[in-house]
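Only one protein chain is missing from this complex, and each of the others stays in its spot.
Entry: subunit A
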Amino acid sequence: MSDAAAPAQDDAPRPPRRLTAILGSLEIRMLGLALLLAVVLSLSSPFFLTERNIFNILDQSVVIGIVAVGMTFVILTGGIDLSVGAVFGLTGILLALMLQSLPIPVAIPLTVLAGAAIGLFSGVLVAVFGLAPFVVTLGVMAIGRSLSFIFSGQRSISGLPPDLDAIVYSSFLGIPANVLFLVALYILAWAYLTYTKGGRTIYAIGSNFEAARAAGLSTMFYSIMPYVVAGALSAVAVTFSLAQVMSADPMAGNGLELDAIAAVVIGGASLYGGRGSLIGTLLGVLIMVMIRNGLNLMGVSPFWQGTAIGSIIIIALLAERLINWRSTRA
């Protein structure tokens, strides 16, 4: 530590700056942003705040929300998984093919297992062989997309068993099953990251791998595990998607990895690892979906959506950096 940062007599940390105190934690700021967006959109479109549209937004959040959980795990360790979109596509094809001959309760677990296996492959290459996550998952992404074309014979597979839609269109207390699943997943994953040894290890690995290792944490296991979770959750997400669309497309999930990374980053996670939360990620997902939904309602060309979401990412990061600057430079 430099002389400037730590006067010897000052062992008590500085009180937080007023600005930061008012704005509170990152999650509170993100919640504020999400609410602001909701207000703006409901003023711009009378359809935005209807019950139907709210369920629409939640429904559209399911796929990206599930994938973003896995991405949060990976990013918290300081890694990145570019293959989730391709794994989504490939496992979708695998599920559709399996459903041609296997019953649903067998085919779905096998699909999830396949996703987990692909994640295990990436995780081992990253953690055991020390390869760069970006490069490893870029490779897996290319392989995954290529295999989905080969397995599908370059076309969509339809003719899925009609019972499949039960996992989406059943409901409990009026809430659709897929939305319930999303909520339950976030609560479980949040509790895992906050209260368990594994969860805290994931944070510690991303924050300081060497220190986590020296303190006796299982750094190897928990460096691999997030990729397994990401792969498995991609397969879970495609299951919900298939149940809605009732057909598997080899191009499905194209660009999904970027949406998931964007949601995690908007949610305040650091790409260097160690910092971020699932609450932030969930808000990031909702913000992205609301922007898309709102622009659709206002009849804006879908080609503008990228510009809007990209701007939000950059503005959110910039605001965060400016706030941090003020508090660390003080």
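Observations
Here, a contact is a pair of C-beta atoms (placed from the backbone, for glycine too) under 8 Å apart; a residue touches a chain by one contact, two chains touch by 3 or more; residues count from 1.
Just so it is clear, contacts and distances are computed from a predicted model.
Look at the chain that isn't drawn here: its UniProt entry, checked against "Branched-chain amino acid transport system permease protein", "AraG protein", "ABC transporter ATP-binding protein" or "D-lactate dehydrogenase (cytochrome)", names it "AraG protein".
Note on the undisplayed chain: of the listed residues A:A68, A:A86, A:I157 or A:L217, the one touching it is A:L217. Considering the whole complex, the residue from A:F134, A:Y195 or A:W304 that touches the absent chain is A:Y195. Residue A:G274 is the one among A:G65, A:G115, A:P250 or A:G274 that touches the chain not shown.
Taking the whole complex into account, subunit A touches the unshown chain at residues 1-14, 195-198, 200-201, 203-204, 206-208, 210-218, 270, 274-275, 329-330.
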